[in-house]
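With one protein chain held back, the other chains of the complex are shown just where they sit.
Let's look at subunit A:
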Amino acid sequence: MALEIIESCVNCWACEPLCPSKAIHEAKPHFLIDPDKCTECAGDFEDPQCATICPIEGAILNEDGNAMNPPGSLTGIPLQKLAA
């Protein structure tokens, strides 16, 4: 049970202070989640906090490797425009 931050992360710091398990740390080239510490916020919050504030679609993956915030879900930009 752990989320993962991938390379599209823009290092915006929004997630880091919210993590109840201190599982997120600043790293180069992008922030990282320590899989041993991440609880997916279970017991602390209803929604995983990092994925709930992250502004970048696709930057955080669930344990199955799927985007927590898939393309278009945050910006509302139609997919064909995103691709262009």
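Keep this in mind: a contact is a pair of C-beta atoms (placed from the backbone, for glycine too) under 8 Å apart; a residue touches a chain by one contact, two chains touch by 3 or more; residues count from 1.
Note that in this section contacts and distances are computed from a predicted model.
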Worksheet item: UniProt protein name for the omitted subunit, picking from "Branched-chain amino acid transport system / permease component", "FeMo cofactor biosynthesis protein NifB", "Chemotaxis protein CheW" or "DNA-binding transcriptional ArsR family regulator"?
Response: "FeMo cofactor biosynthesis protein NifB"
Discussion item. Need a quick check: the contact residues on subunit A for the chain that isn't drawn.
Written reply: 10-14, 17-18, 45-47, 49, 52-53, 55-56, 74-78, 81-82, 84
